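As you look at this complex, bear in mind that one protein chain is not there, while each of the others sits in place.
Note that the chains are named A, B and C in the order they appear, and that numbering of residues resets to 1 at the start of each chain.
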Amino acid sequence: MDWSLPLNASTQGEAIDNLFWLIFWITVTAFVVVEAGVLWFLWKYRGRKGRQARYTHGNATAEVIWTTIPAVVMVFLGIYSGRVWASIRSSDSYPDDALTIGVMAKQFEWIVTYPGEDRMLGNADDFTIRNRFEIPVNEPVVVMLESEDAIHSFFIPEMRVKQDAVPGMTIPIWFEAIRTGEFQIACAELCGLGHYRMRARVVVHDPTSYEAWYDERSAEAFAAEE
Amino acid sequence: MATIVAEASGMPVLVVEHEMPFIRKYVFSTDHKVIGIQFLFFSLFFLLIGGLLAVLIRYQLGWPGKAIPGGGVLPESMAPQGIMLPEFYNSLVTMHGTFMVFFAIMPLLVGVYANYLIPLQIGAHDMAFPKLNMASFWISVPAGLMMMASFAVEGGAAGAGWTSYAPLSARPDLSGVSLGQQMWIVSLVVLGLGSILGAVNYVTTVINNRAPGMTWFRLPLATWALFISAILILLSMPVLSAAMIMLLFDQTIGTNFFLPAEGGQPLLWQHLFWFFGHPEVYILILPAMGFVSEIIANGSRKPIFGYHSMVFALIAIAFLGFLVWGHHMFQSGMNPALGMSFMISTLVISVPSAIKVFNWMGTLWEGNIQFHTPMLFAVGFVMLFVIGGLSGVYMASTPVDIYIHDTYFIVAHIHYVLLGGSLFAIFGAIYYWFPKMFGRMINDTAGKIHFFATFILFNLTFFPMHGLGMKGMMRRIYDPAQYEHLSEIQDTNTMVSIAAIALFGTGIYFLVLFFWSLFKGKKAPANPWNATTLEWQTPSPPRHGNWSELPVVYHGPYEYSHPDMDRDWLAQNERPDIVSPAHPELTDQVLAETGASEEPSPGTHTDGAG
Amino acid sequence: MTSHAATVDSTAQRPERGLGVYDKKVGMWVFLCSEVMFFTGLIGSYIILRFGASDVWPMPGEVLNVPVTAVNTFLLICSSVTMVKAFAAAEVGDLKGMRLYLLATAVIGAGFVGVQVFEYNQLIHHGFLPSSGLYGATFFTMTGFHGLHVTVGVICIAWVTAKAYRGGYTQEDHEGVEVIGLYWHFVDLVWIILFTVVYLI
Partner (left out) sequence: MTRKAWTKGLAASWIVALAACGGGGNGGAGEDTGGEAGAAAGGDAAAPAVDPATAATIRGVVTYEGVSPTMTEIDMSEEPVCAEKYPTDRPMTEQVVSADGRLANAFVYVKEGLAGEWPAPAEPAALDQVGCRYDPHILGLQAGQTLLITNSDAVLHNINTQPTANRGFNISQPQAGMVSHREFSRAEVMIPVKCDVHGWMHAFLGIVDHPYHAVSLADGTFEIASLPPGTYTIEAWHEVYGTMSQEVIVGDSETAEVAFAYSADMASADVPMAEPLVLTHGPDDGHEAAHGAGNAGADR
């Protein structure tokens, strides 16, 4: 298998991937240093006849050094990660002009509610479809995430989006798709026997085809309700 | 071996070898050594069960939807015609985690070695409360049996994951499991009571029953680690019990603690569970670190590098362990600002772990390294624990965790820490203390074969899981092929499964070796590894009551290659005339505090061996 | 350090006594730490749940009979006092007084449990059950588990009392009395907290 992250299709994905690869190189360095060090010591100081081990109980300087270095690296990572985290999840990071879509997770389906022309959820002109989540490209989307029964988790790998859907809570998450195409919502939190195929189709449209799709779907929906 | 010249403490002989009836001596025994060995058999049994469940899980993931060979014996409710059902898969995942964490690794570390080692290493005749100690084992047994029995009840065993997130775990109509889940809860509450009783015992014993001269900073690191873990158990386990009881009430008598119906809060369960769960993770790794420190010092024939920083690292980890639980909940709907603070505490806690790794390297440095099997496993622990620790950094970083949370990256991480970490240390400990426990050696070559096979197969099994996680493969899914983004990873899964099944094979090999050595292993001397700590200054196995007279301790735990000695080790209880320069100022201070600064009059006697 | 090696003293003839306190007492302290965490778990959950649903939470005294419980609280505090008296008596060798105070403690403790059972009856009779909302759930869980602890305490005290009447304790050796006393005071303390957060606030 190739060791890469799936194609990234959202704005936050880029920030997350960069951080991932930064940590990757830091950890790989630490990994090589430690493992190589261990193996080298094992070979160099292997037991031999007449060999005398050095009688020492430690070295304050050395211990201070190898306490400080990881501490510094961790502080740096903490600050960097904090920045990125805030840019994705802090309350003021939510774009206010975003398209708001309601997603209700239930065993074992994703019920998606689209607002009417008023772009507001929770009134008569909303319409609802099952297991289809279609959004326009290059437009921030806020998903109002709810759950009807167990805890589910709204996961679109290519969007680098994951958020548990908790019954009794409405959790908003936002992201912005940067490329059109078809993806899938996967449930990432064990939610029962159907967990392993609790999935929904994600379609990222260019603006015009999104409009077309939206009009068609809302028309159908209201036709059915007559 | 040479008889050990040691000081007599002048204590009156507390224990006389009087013949006890078989059942009191070997079944309902109050001897900490018997109880430790009972726990060993108990937890090895559940290690085997947990391994079997893992093989079933890996079979389904390697060959999704194919009939399990010989699976026809399973009832229709689990695997009709041998084809595993998703609900059974969920039960397998849940019970594998439960058995491994609560009934295998935890008792192996704490139940076995806290019981067996603490009194021997601190120079006590037995635990402070031997009867309580017996109770803690015989409480654990019915808990284990009930957990096993839950497979047989209607609806099957618990299937909400070992973390049993509510509401799934609280609502039978969602999980299809009712009685099984309740048995799971009751079993763990009972087990928890047992662990708490045990922990009370360990803590009291270490505080109050140390031999003359066994000051805090002369305690072997294994005892230190077990002592700290016992404190963690004391403070975290009751919180789990409280949560479990609330969950049980939600299941049975219609309360709504964790159900949103009447204002209950599903997240409350996660907070309570992880407030226990994260200290639990350290309960599962600290003793392992302690054993590894013992073995590496012995194998390198050097005093452990930075004994005091090792101790302070243990304490720091234990303390911080109570402040990081939220890092399991970054994507749970918890306030993102909280996520930030939990990320900081999580990154901080990685520092003491790093210190320990470097100290182990420092111990190897300029040593005279003996490659006996325990040493191999100890070094293996260090190498694998490093990987587990480093992969932890990814999930500590909240943004990256958005992507890898609940993926196989996590599965890889926890197995590098728990299997590559804890279990390797446990294997090392078993090989190391087996001679003391049973008076027989395990053949070293056979042990080395076990090590290399396990080490290679372990990495073949779990390292690729990092890749699966990077591809976005979620945890606890019955059939990855259902997802487009997982379409091309089936071959990896199959390869992993083959390695996993082979890894299980090495486990069987170990069990055979273990039981064979029990009967056929060659007789062990009192101190086969030329070790310095007190348990090695007794015959193998030690007599009931451990010591005819309590030993008197003059040295730190790892006085290897002392320049004033003609041999490369100096037992803690010999040669008061030799001074070990380990942090003298600190030792003075501690001695002053504990009022044992004065050493008794010289005079020789052969300890215990008589 | 060298000086230590040289000096010789017979105090090293005894094992370390970390705290200079006997095992049973240390053990009880350690166990009580664990108990503290157990009730912390319950009470903490109560607080979180209550903040989550403060709008539907009944006013104090609306459902629960505060006066009766206040009396009951007083009972429990008295039992703590008698327990102290029992230990004090033992310290000065007044074994008769010790026995009587122990007996009193057991009886009053049993009384507390009795009143609680009565209270439960009343509530259940009025349809207030563990299943009636978070309020009922938390109330019965917390007071129930406290009641369980009291019951266990009463049984242990009864046992200690019996042993006392069989002359099991002397002025020199009455560890049992002190240890069960520690537990009893803890249970008492927990109740005072519970009474405050559940009944009064």
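The rule is short, and it goes like this: a contact is a pair of C-beta atoms (placed from the backbone, for glycine too) under 8 Å apart; a residue touches a chain by one contact, two chains touch by 3 or more.
Just so we're clear, the structure is a prediction, and the values are computed from it rather than from any experiment.
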| item | value |
| --- | --- |
| In the full complex, displayed partners of the excluded chain | A, B |
| Residue among B:52, B:83, B:498 or B:578 touching the omitted chain | B:83 |
| Residue touching the undisplayed chain, where the options are B:62, B:111, B:161 or B:176 | B:176 |
| Option from A:20, A:85 or A:108 whose C-beta touches the chain left out | A:108 |
| Residues from chain B at the interface with the omitted partner, ascending | 22-23, 25-27, 29, 34, 37-38, 41, 45, 65, 76-77, 80, 83, 85-87, 141-142, 145-146, 148-150, 152-155, 167, 170-171, 173, 175-176, 179, 183, 256, 259-261, 438-440, 478-479, 518-519, 541, 543-544 |
| Contacts of chain A with the absent chain, listed as residue ranges | 104, 106-109, 111, 113, 128-132, 146, 148, 167-168, 192-194, 197, 200-201, 224, 226 |
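Throughout what follows, only the chains that are shown with their structure count from here on.
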| item | value |
| --- | --- |
| Overall pattern in which the protein chains touch one another (line/ring/star/complete/other) | line |
| Chain B-chain C separation of Cα centroids, rounded to whole Å | 33 |
| Chain A and chain C, separation of their C-alpha mean positions in angstrom | 48 |
| Contacts with 2+ other chains: residues of chain A | none |
| For chain B, residues that touch 2 or more chains besides their own | 264-265, 581 |
| Complex contact set, residues of chain B against chain C | 9-11, 123-124, 128-129, 132, 196, 199-201, 203-204, 206-215, 234-239, 241-243, 245-246, 249, 253-257, 262-265, 268, 271-272, 275, 550, 552, 554, 576-577, 579, 581, 584, 587-588, 591, 594-601 |
| Residue numbers on chain C that touch chain B, as the complex places them | 1-2, 4-5, 7-19, 21-23, 26-27, 30-31, 33-35, 37-42, 45, 48-49, 52-53, 56, 129-131, 133-134, 136-138, 141, 145 |
| Interfacial residue positions of chain A with respect to chain B in the complex | 1, 3-6, 12, 15-16, 19-20, 23, 26-27, 30-31, 34-35, 37-38, 41-42, 45-48, 51-59, 62-63, 66-67, 70-71, 74-75, 77-78, 81-82, 84-86, 88-91, 107, 149-151, 153, 155, 157-158, 160-164, 166-169, 171, 183-184, 186-197, 199 |
